[in-house]
Structures are given as C-alpha cells and as structure tokens.
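Each chain you see keeps its place in the complex, though not every chain is here.
A, B and C are the chain letters, set down in written order, and residue numbers restart from 1 in every chain.
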Amino acid sequence: MARVIVDVMLKPEILDPQGRAVQGALGRLGLDGVKDVRQGKQFIVDIDGDLEGDRLALMEKLAGELLSNPVIEDFTMRVEA
Amino acid sequence: MIDTVQHAIDDTDHPQPYAELGLKLDEYERIRAILGRRPTSSELAMYSVMWSEHCSYKSSKVHLRQFGEKAPKTDALLVGIGENAGVVDIGDGWAVTFKVESHNHPSYVEPYQGAATGVGGIVRDIISMGARPLAVMDPLRFGPLDAPDTKRVLPGIVAGVGGYGNCLGLPNIGGEVVFDDTYLGNPLVNALCVGSMRHEDIHLASAKGVGNLVVLYGARTGGDGIGGVSVLASETFDADGPAKRPSVQVGDPFMEKLLIEATLEVLHAGLVEGIQDLGGAGISCATSELASNGEGGMHVWLDRVLLRDETLSPEEILMSESQERMCAIVTPENLDAFLQMCRKWDVEAVVIGEVNDSGRLTVDWHGERIVDVPPRTVAHEGPVYERPYHRPSWQDALQADTPDSLPRPADGEQLRATLLNMVGAPNLASKSWVTSQYDRYVLGNTVLAQPEDSGMVRVDEETGRGIAISTDCNGRFAKLDPYAGAQLALAESYRNVVAGGAIPLAVTNCLNFGSPEDPEVMWQFAEATRGLADGCLQLGIPVTGGNVSFYNQTGDTAILPTPVVGVLGVIDDVDRRTPMAWGPDGELIYLLGDSRDEFAGSEWAHHVHGHLGGLPPQVDLERERLLGEILVAGSRDGMLTAAHDVSDGGVAQTLVEMALKSGVGARCWVPDGVEPFVFLFGESAGRAVVVVPRSEELRFTEMCAARQLPAHRIGVVDSGLGADAGYDAGEQVLQFSDQFTVTLAELRQAHEATLPAVLQT
Amino acid sequence: MRIGVVTFPGTLDDQDAARAVTIAGGEPVALWHGDDDLKGVDAVVLPGGFSYGDYLRCGAISRFAPVMSSLIPAAEGGLPVLGICNGFQVLCESHLLPGALTRNDSLHFICRDQRLRIERTDTMWTGDFTDGQEIVVPLKNGEGCYVADERTLDEIEGEGRVIARYLEVNPNGSRRDIAGISNARGNVVGLMPHPEHAVEALTGPSVDGLGFFTSVLTSLVGTR
C-alpha cells in the first residue's frame, strides 16, 4: 500500500483570485503583514501494492497531465510507503 | 454485537435509548405494543426516524387534512396529496408535478451544503414521479441584511442553491429573498422543483408484484447525515445526533444529474414498477413506504447495500441520509436491462430486496433477522397529535397597535425621499446579487425569470404550451392575522401568475413555523392552514402537496409565521405571455383594483418605522379571481403590453420596477380621491398595474367596466420628459404630477446598490 | 449539413446546441462521450455544462474521453469544432487551443446578458458576422477567466486569433477581455458565452447567437 501526495499550485505569473481573497480576509480579521497567499490543491492517492517502475512513471505522468494543467500549474509529488 | 429479533425476544427488558432518538415514552410503549416485544435497535432506528415530526407530520396531520376535505372539484388533479408530489393535468396529454420543501436547519449549520442538498432532495421528489425536472425556485429568508451572521449564512446558501442547480442543468426561474429580525438565528431555505411528463409516464411509489426486486441505485451509502434531517429538523439544535457521525450531508450534483438521466431512461423504457427517492430517513423510509403502499410485504438483505464506509452498522445504514440515491421496484425479467442502463450512466445499482406477500417488512444482516415489522406502522400509522392551541395573549394588543399614527411624508419632496429610501430597502431592493449566481437559461425554455412576477417555462416546443409559477409570503401579515396572512400569500402568488397571463391550476406550500409544542405557535399554524384551505376552495385551485417545517425558533422566540405559497398556472402559448416591462412612448398605464389606507404589516411601516401592528390588508378572493380573469383575457386577446402585480412597497415599487426593467420613463398622476402617500405606498391587495396600447384602450376599459373591475388611468409611458423636468433631454425620469420627479438613474442606483454594498467582499 | 453535438456525463446544454443547429438549418447528430465514432459529421459542437461535475478542473477529465481521441486528430486535420463554455475548457485542456480558464475573479458563478464584439470574421464559426459587430448573448460560468502567459497572449493577439471580446463589463477577469479565441487555422473556436441560448426571441436576450451556427453551415458549403 502506497500513499501518493500531489500538491498543485498555480504558476506564480497566473493571477490567483482565491488567494487574493484569502489575503484580504486574513488582513480584515486582524492578521497583519500578510504579503502573499496562494491557494492550491492537494491530492492524496492511496494505491495498492508498491508503486515502482512503470506504475510510478504513469502516476508521475498523470500528476503532470491530469491532476495539474501544465499551462497554468506546477506540481510536486511525493510517495509515502 | 448485532441486536437480532431473537435477541429482542430473549432479552426483552434491555433498556433502550428511545429518548435520545427523539421518541417519547408513550411512543416507545406503542412500538412495543405493535411488536409484542421490545424493538431491536434497527427497528428502533427505523421507528424513531419515521415517527419524527419531519417524516410523520404528527403535529400537523390533523390540520393538513383540510387540504383534502376542502379541495375544490377540479379535473386537473391527476395525483393528489400523499404521493411524493401532486400531479396536475395541463392539457394536450401533458402533466406537471411540483413541490416545495424546506431545508432550514441544515442550512443554518452548513449553509452551502444545506442549501445544495435541499435542492437535490426536491429534485429527486420530482423525478420519482416520472417527470423530467424543468426548473427550480428558492424562497429564502434571512435575518437583517447587515447582521454578521447573515453575512455568514446568505452567501453560502446562495452559492449552494446555485452550485447544485446550475450543475444539474435546471434553470432557476424565481424565488424570494426576505429579511426580518426573527430569521436571524433561523434562516429559511425552501426549494421548489417543477417537472413535466406525458400522462402515461406518471409513476407512483409502491412495491407491487410478489417476486419483484428492490433495486437501490445511485450514490453509495455513507455515514453522512445520520440523524441529520430528522434530528436537525425535529428537535432544536442542542440535541445533536450520534456523536461519531457528522450530521451534515454533502451533495454531489454531478451524481444527481446522472441519476436523473438514468432514471428517466429506465422509466421510459418501461422497466420500473414502482419508484421512490431516498431523502430524510433514507432506506428506512423508502422500504417501509414502498412496502406499505404495495402488496404489504418486503424482504431486504441489508448487507448488500453498497457502502462508502465499511464501518457502518446496520442501524446506521437504515438511517443514513446519504444523498443522490433512489429505489426502484423491477421485475426479475427487466433487471438486466435496468442494470445496463445504469451502467451506461456510470450509476451503481444493486438488488437489496424482494417484494412478497408476508405483510411484513423484514430485514436481514448477514443471515440474521434484525427487523420484522408491519410496514404500515412505520410509514403511515405513526403517532398523531391534537396539539393544544390558543390565540396568543398578545394578539389583541398587536392588532390594536395600528400604524395610523406613524408620521407620514407630507409633501412632494418628502414623498420623493421616501421613494428613494424604499426602493433601496433590503426587502425591496434588486435581488440580482443573488439571482445573477443562478443559471436561468439552461434548457432553452425559460420564457420569464427574475425579476418578473412569475417564472414561466415552455413545456412543449411544438405548441408553445407552458407553465408559470410564483412563490410568496408576507410573514408580517401572517403574524398580524395568520388566517388572513395565509390567504394574502395565496392571493399574491395567484396574482403573480395571472400577471404573466397564465391560468392558475394548483397550489403547493411550505409551512414554516416555530415549535408546535407552543400553543400560541400551534394556533398560528392552525389558523394559517385553515385560511389557506378556505382560500384555495374559494379560488378553485387545489393544494397538491407541500411540506411543514416546525421548530423554527431561536430560544423561545419563533420566526414570523411563514406559510410560503406556490401557485402553478398554465398558458396555452407562451408567446402570449405578458412581461413586466412597458413598451414604447404613448402607451397607457392603468391601475386595476381599489387602493385603501392599508399600512399594517407594510414594508413602509417596517422599513421606515420598524413598526408591526394592526390588521393586515383586506382579503377579497373574489376580487383576486376577477382581476385574474381580466389579466388572462388581456394577455390572450393581445390587449396588454405589460403587467405587474402590486404587493410589497405598493404602487410606487411596481412602477419603479416596470420603469427600470424597460429603461423608459413615464408621467404618472394620482387618481382622484386618493391621498398621494396612500396611493404610492399602501399595500392593498387585489391590484395590478397594466400597460395598454392606445389602440386597445377602449376595448380594455370596456371589458373592465362590464366586469366591474375598477380601472384608473394613472400614467403614460413617456421617454421625453427629461428636459421639461430640468434634466438633459435624453434623461429618463419618472414624474408624479404635482408631486415630484425622479430620474431612473437615481432609482437604479438606490435599488441596485443595497445588496452588493453589504455582500460584496 | 450534419453537426455533431457531444454529450459527456454532466453536459447540460447539448439539447440547446442541437436546437440552435436545427434553427440555423443544420442537422444535429448526437455524439456520445464513450464512443470514438464521429459518425461522419461535418462539424462538432462541444456544448456547455459541468462535464464530470467540473471536479478536478473544468474539462480536465473529459479531455480523456474516447470521443476526444477521435475528435482531437480530426480537429487538427481541419474539422470545424466549436467549444462553448465547458466545451471551450475541454478544448484548452486538450491543447487544441492555448491558455486555460480559471475561477472568475469575483469568485462567484455569474449569469448575465453579455455584450461582445466580434473581432474576427474569417473563422469557420464567425463568417456570417460583420467585422466589429456587437452582439448580446447570455454568459453563465463559474470558471470563465481566460488566462495564458504574456507571450502566448501576445502571440494570439498578433495572429488575430481573438475572435470575441467582452464589452462594457469584463465579467470574470479574463486577460485582455478575451471571450473567445480560435486556432491558427480558424476551424477550432472556443467561446465562453453561450450563443446557443440566443437563438429565439422568446427565450433569449436576442437572436445574435444564431450567427455562429449559420456561419459554419455557410463555410462548409463553401468548402464543398
């Protein structure tokens, strides 16, 4: 059993209205000095057996093509055994 | 440890948590008497949810009977009260079903999901009748606009209604947004759905045919919402359900869309003998109702239910209110075809039971019998209460406290200021901050939607046959006099439907009240119900269904009694609808009906003076009916360019809304014998403003005279008044002769700024 | 002329798109997401809705549907394809069109009658409009904010591939007020607003949307 965690974030040059809205709200609720907020997605994928070789490569490919859109997003992926 | 029937027989004195499940001791004793032993824990779960106020209508039943007893004779009713939703004949072989339901308490706890699942639930009611859903509506009520909790609750509820309905592909064609202090700790989220079908496609919830199979399909069953609707809707908030399960249901509109398509396919293919949606009380409700309406026997293998969470106990599976599930009765020969259509739509389906003639509902869990009950005692023979009620001690004082001595605007300048203040009042201001979050175009059949008087959709693309619906209620009127208030709600809804040119056919309602255990609230309920039933009889339109929501209160303070009434009308060609925007220069503006000095419960008294007292406007349902006949005839014979009913905010509000919608100004005057202030802001019932082309004036006024409906010419559409009034020549203005002039730009600003100013973050 | 209309699970405006095709004088042909057969249609409309619930990202899951495995090469080969709203999102996710559509800057779903200017009339879907023509059609979306990096934006502007722009109000924060774009060849067009809801005076704010559907019929006749 493996657990794959994929974090997806908008590329820095793409406007993030949700992050901006959160930044505004944090300020209004009294948290000073918030410079920037980005809102991304996190996927937790639980998968049977070991994730190696071809399956690992496929997971990596899908993280980059399905779970994230390379036109606007970056992703990171890590596997926890 | 599974509590089996055998175990219940052997260990019959085992103490049971009936009180925590919301059952009273005498109710528990009755269950024991029915079974001749103590119930198993699964049986107790079933009885407790099915006998809750929400599912059993135990406090309201004795009053709701009037809707049947006083039902007017009509051929239009194909299926009456008691089914998932009533069905009305609209002609040409078409039938329509509609219903409104509340999701008040869940929406307070979790606004987005509460409202979303409210929409999801009512849509399933409509598809379970065999109808394709056509549209939704959402009557909403909140605390004061500027209250912090309103800012928490309102955006979430609106996003939830929109998120679910938009994703399902159902146009939102109307609703209400009302603000009042009493809803602060208890907002009202009512949701309406309407659907259409051919007569031969009507389906009912019954399990007929020994040997037929019970198929559960749609989403998997999870732990969400266990005790949700029932606990939340029946008792007040502090009584939370079983601790380890969240009492919030999460909706999946995508799954519901697939469920609609799959359901309509299996129904049209003739693969279904009976069908039932799963809402409050989940599998308990669906199986006991299906069995009780059918041959009276059913066996269920509960361990076959597909689960999202393998740790669920059988009691929890029976009570789970997971969304997006349906139950169908299918013959063994049709099973494969049924399952295949489900697969086409990626909908999971599994046989969980079988119809038999045992007269019992039996449930097994891995080979052990955990339920063995007569299904009618669960579904239909729950407790019925004659709750005590009496006229509130404060009612006389409230009615004696009339608005007559409130200071009124005295001259044109003050009237003008009052108008600008009123059109921006939260209850009268533009609701487009809300409605622009709803898709009103999808399906391509929406003929009228917000801000029109009614929502109107085309049912038949060939002939243009269509329907119109409006929902209304002024809870302040209902507080002043619940009997009259319910009739005023009915009258307003009726008027909104006829204003568009449709002929009213049927009524649904959502009766939102405080605690039925409070005799004064119970009196409000009894009076409102009586008023509505009498009113429907007089107008000749039956109540086809509805919903009761009790326990809407914060501490001891109940909400305004809020009997929301929805009227459905038919129009044989939607091309002949009457919109609210007036047409070109020179058309004549008429006020139909009588204007009296009636301000009790009015928006003016509420908004300007924070006053509530006196007797509500006079109700004259014969007059409403006559007004309706004139408006429908005017539409049918092409005599009217526009029509708009007069209600909250009076004639002034009506004229402003018509002018803003069309963008063209008008010159208006006050008819003889009426005080300007009373004319502009009074809220007498039975009135509408219509716009008549000059070529039709004689024909129209003669018709009104012949039918003895008062018709006063009060204005003329005029785009060229700007220069006379000292503005730029092109400036559109509304001019009240001898009183004041105001530009549409000022009115628009006042009307449209209110909601965004508070809600835009 | 046979125009395919694709239905994915969660597609909502397929019946409207088919109606628009009919009113324009074409013959709508239903195409199913799970079937890679394009049934020999002359053009395809990817209608609006919430395919696969719009979970993950709008259009992200639909892109991998069997029907797309036929449609993508056909579009690259010149088949006229119009993606409306969710269909536009699918086209971007499929990389048939550049850029992406993200959450509206207001963070709300918005439904309004939207004024647009037609910027280019030499695509297969806009030929019946006049240059610079202003039209009003419904707009309804939660994720309609068109984004791309500056280089890409400059490139599509430079090649004249912006086919429609928002006027008066930019309802969702789209870069450079972009409401619709085309591919270089002009056969694939993506549009956020909904022309299929503006084909009958009774139910739409105008009949301006019809032009998209008549355009493709006209251009197909021309190429035959």
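In this text, a residue touches a chain if its C-beta (ideal position, glycine included) is under 8 Å from a C-beta of that chain, and two chains touch if they have at least 3 such contacts.
Here the structure is a predicted model, which is why all the values come from computation and not from measurement.
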Composition of the entire complex, counting every copy that the file contains: A x2, B x1, C x1
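Definition applied: only the chains that are shown with their structure count from here on.
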Between subunit C and subunit A, distance of the C-alpha-averaged centres to the nearest whole Å: 29
Where subunit B and subunit C are represented by their mean Cα positions, the distance between them in whole Å: 36
Computed distance of Cα centres, subunit B from subunit A, in Å: 41
Multi-partner residues of subunit A (at least 2 other chains): 21
Overlap residues in subunit B, where contacts from two or more other chains coincide: none
Residues on subunit B engaged by subunit C in the complex (per definition of touch): 159, 162-163, 166-169, 252-255, 257-258, 345-346, 435-447, 458, 461, 574-575
Subunit A - residues contacting subunit C, complex: 10-11, 13-15, 17-18, 21, 66-67, 69, 71-72
Footprint of subunit B on subunit C - complex, ascending: 9-10, 12-13, 15-16, 19, 49-50, 52-55, 108-112, 138, 140, 142, 194, 196-197, 200, 202-204
